[in-house]
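One protein chain omitted, others in place.
And then chain A:
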Amino acid sequence: MQRQSAARLGPLLLLLLLPLAWGKGPSPPRAAEELQVSNRLAGQAARVALHYLNYRLGSPSALRALGQVRKATLKTIPGIGHKYYLQFTTEDYKSSLNVGTCLATVFYLKRKPRPAVNINCTYTKDQKQIREDDYSFYKKMRQQTKPIIGNDIPDSYGNIEPALEPAWALAVAGSSYLMWEKSTENLGYFMAQVKNVKQWITKDDSIDFDYSVVLHEIPTQEMISCHLRVIWTPGHPLKVKYFCLSENQWSESEEGSGTESGSTNGIFNEKEAHF
């Protein structure tokens, strides 16, 4: 897959913010196929949608992982690409407790470098608590006079030092941007480990980190080393730059896209019953 520096996706961004219209696709109708929920391509697409969500929400305390796929349909649009329509449950990334359901479309386009995602979710975790947890991490980092540093998170035995846990979570959020960009219909990613984290003390409102992360690539089983620069202010979009060792240039996320995180992405704090 060709790597380009991040395209400006202005008009496409607006499209992505519109609420999902379930079941409606481009006309005339194309070949549509219902997939088994255990189908790996469905799970793969659901994970791509969650990478996008985790990046856009930019909240270390609200990271989500895939629970189970409940429904999956694939539409083949000749000459253009493959579009997945998905319904899946989600789990809290750290605790694995169920935190709600999502509806998403994931469109793998032949001519665009990264999948186009549209996603809407219910969320059963307490939003106020999330904001407080995010802010408490942010405040602690803002108060550092000496930059925090860390290595091997988790360590070989699966332990994560509590003090470094939010920095690890922010790495997951930042890596989500890069994993979304790199994902294809057949190549998927997980963040396996933070090899290194180093904070940059800033003069503005943001907190700023340099990360070395290792991504696990499926199905190749390759481990890919990447450098990430993540700049964050709670309630604002994450700013992410990255450089992976197989590439020869930095890639950047959109900066100051002007969209709010949270409610405009259609995240509802409803109970499960509504689905």
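We adopt the following convention: contacts are C-beta pairs under 8 Å (C-beta built on N, C-alpha and C of every residue); 3 or more make two chains touch, one makes a residue touch a chain; residues count from 1.
As a working rule, contacts and distances are computed from a predicted model.
A.B. asks: Just by its UniProt name, which of "Very-long-chain (3R)-3-hydroxyacyl-CoA dehydratase", "Isopropylmalate dehydrogenase-like domain-containing protein", "XRRM domain-containing protein" or "Carboxypeptidase O" is the chain not shown in this complex?
C.D. replies: Result for the unshown chain: "Carboxypeptidase O".
A.B. asks: Which residue, A:Thr76, A:Asn159 or A:Ser246, contacts the hidden chain when the whole complex is considered?
C.D. replies: A:Asn159
A.B. asks: Pick out the residues on chain A that sit against the missing chain.
C.D. replies: Chain A touches the missing chain through residues 36, 38-40, 47, 65-66, 68, 93-94, 96, 152, 154-160, 190, 192-193, 214, 216, 218-219, 221, 223.
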